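As you look at this complex, bear in mind that one protein chain is not there, while each of the others sits in place.
This part shows chain A:
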Amino acid sequence: MAAHRCRYLACLLLLFLSVILVTMSQETTLGHEQHATAVDDPQTGAETKQTAEKPTVEEKRWEETKVKATTQASDTAVLSKTQVNEDFQEELVIRPLHSGDIYASFQFRTVWETDFMKGNKVSHYRLFPKSLGQVISKFSVRELHISFTQGYWRTMQWGQPFIPSPPGAELWVWFQDSVTDVDATWKELTNVLSGIFCASLNFIDSTNTLQPSASFKPLGIGNETDHRFLRYATLPREIVCTENLTPWKKLLPCGSKAGLAVLLKSEKLFHSSFHSQSVHIRPVCQDRQCKSSSWELRQALNVVFDLHTSGQSKREWSLFKMFSRTLTEACPLASSSKIYIDVTDNPQEEQFELSPATPLLSQAVVLGDRRTFSVYDLTQQVTFGTVRSLNLMIRWKSSEGDMLRPLLHAERYVTGYGLQTGEIHTLMYNNHPFRSFPVLLLDSVPWYLRLYIHTLKVISKGKDNNPSYIHYQPSKDRERPHLLEMLLQLPPHSVTEVTVQFERALLKWTEYTPDPNHGFYVGSSVISSLVPSTVAMETNITMEQPLFSSFFPCKEESSYFARVYTEPLLVNLPTPDFSMPYNVICLTCTVVAVGYGSLYNLLTRSFQVEEPNPGLAKRIANVIRRMRGVPPL
């Protein structure tokens, strides 16, 4: 009996083990099949049908995958139509400046044919960064422009930048029509962006937010522009450093690992005269007919390297000297990756020499001028040569030739003395010899500088220049800044001066910053204008245009849109003395003097009765009596 039982037990065990083994093997084979189907072709709908009938038609599925492998050529065409259309381009423009400095402008553009707005939740992000996509859909953003700049762009020495930006941080946003409470959405948006870019954008509140009424029209497509949905704010005090560059680089599809972004090393970028990084999101036309829109994300980085601080005696620039890196490959996710060197002033190579030489040349109309560029295409392997790395060198042979004066530039400064009053002067120069053009000046002054608008004067060439449009919104203490917008016509070859007097306010002692003796910043004025151009501008923006020439849309051929920023102002407000030892000494001395003094008086003062002073007659009588020897009255 026991023997039977033992055998029975052993058989049971064996059966159990075999069952386990079989199930395990089945699982692994199933797993393999799942892998194969997932990897092969995730797009077509036919696949899903097949996987539903998986247990019975395994062999048929393997055959299907083989067939798919051979017809891949025709499939890619089908794929590109049903696939979501995303495109990434990168470019670097290097422009030698007349003063010996060199201007490098990076632009990275991602275009995505999707709709964040119409309810379908976008959840599959490939090239477009997810953090920005979520910001757009959550806050119903129509356009977003944010820039961080260190340094001031010197228009007189350097010309016009491709993408202008004011010192500090600047943020302007157009919201969609569906937003009901724009101010609350704006506040939340600034907080979220401060987390994304590691900047203190949460200091943007109602005391520095503006709602311009005519400037800052949307740069993307759209049919109506109701300025109630526009908000603009600038933080002139904001510092830009590696902690802002790091999250900016992380938004790029290739990060800083491949393509042009490997050149972005913070130690070299911040050791420069000017550094600006910006993010621009807007809807653009997909093609010439412009029947549908796609979202465009542009990340731009402008930097101007100084000839003298980089410690070299002769005028010679190379990628290695500028960025301490050379290029080895283009970003694999980019459809185009190019470097443009501006050689307009160097048609026969008499000014500088470019090496390695490149046969590609291209012309583009940008900033009202036709410029010629030598192009290096990084997607072609031949650009990198035999050493597999590209180190562009520009060597100067002669240093003559003058720079064309820029047609429009502006200055701003404060005059006056003392800590009570002052005057703000804004100067706008029109250097065109015979044409005048319109200019829209946007001035914002914080509430603690009380403007006397009745002293506002606009003078060109010695005569009054009446603006054709003025919008002034006075400030409210601790709530709103001053907003002044004027549309002026600048006469040719002239200087227009706008002056307004102000008075400084005394802040409450808790409102001072920890370093109040540094001063308080006033944001830059913005001057938007239609500058006449020397060549006909392109009015249709297409996808094939180089990125630097397609940022501002153009409606007419004879002029181009330019935006110029003035310097920010630094004004001193009357500051109480916060120094602790002085206050302690004053307080102690006062307490001691009042307390001890009164106590001493109380303890040691004795009172004596005093007779009132007798009249003149009585005094004379007393004198006579004394002379007589008789006691006085």
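The rule is simple: a contact is a pair of C-beta atoms (placed from the backbone, for glycine too) under 8 Å apart; a residue touches a chain by one contact, two chains touch by 3 or more; residues count from 1.
Keep in mind that, in the parts below, contacts and distances are computed from a predicted model.
K.L.:
Which of "AP-4 complex subunit epsilon", "Sorting nexin", "DNA-directed RNA polymerase subunit" or "GPI-anchor transamidase" is the UniProt protein name of the chain not shown?
P.N.:
UniProt lists the chain left out of the view as "GPI-anchor transamidase".
K.L.:
For a quick check of understanding: of A:L451, A:L530 or A:V564, which residue touches the chain that isn't displayed?
P.N.:
Of all options in A:L451, A:L530 or A:V564, contact with the hidden chain holds for A:L530.
K.L.:
Which one touches the absent chain: A:L97, A:I453 or A:L487?
P.N.:
Per the contact definition at the top, the residue touching the missing chain is A:L487.
K.L.:
Tell me which residue among A:I146, A:I221 or A:V571 touches the hidden chain in the full complex.
P.N.:
Missing-chain contact among the listed residues: A:I221.
K.L.:
For the chain not shown, which residue from A:D181, A:D515, A:E544 or A:E610 touches it across the whole complex?
P.N.:
A:D515
K.L.:
Which one, A:P236, A:P406, A:P481 or A:P553, makes contact with the chain that was left out?
P.N.:
Answering carefully, the residue with contact to the hidden chain is A:P553.
K.L.:
Mind listing the chain A residues that contact the chain we can't see here?
P.N.:
Touch set of chain A with respect to the missing chain: 2, 5-6, 9, 13, 27-28, 30-31, 34, 37-38, 42-43, 45, 48, 51, 82, 84, 113-115, 118, 120, 150, 187-188, 191-192, 194-196, 198-200, 202-203, 213-214, 217-223, 225, 237, 239-243, 246-247, 265-267, 269-271, 285-286, 289-293, 438, 440, 468-469, 471, 487, 513-515, 528-530, 541, 552-553, 555, 561, 578.
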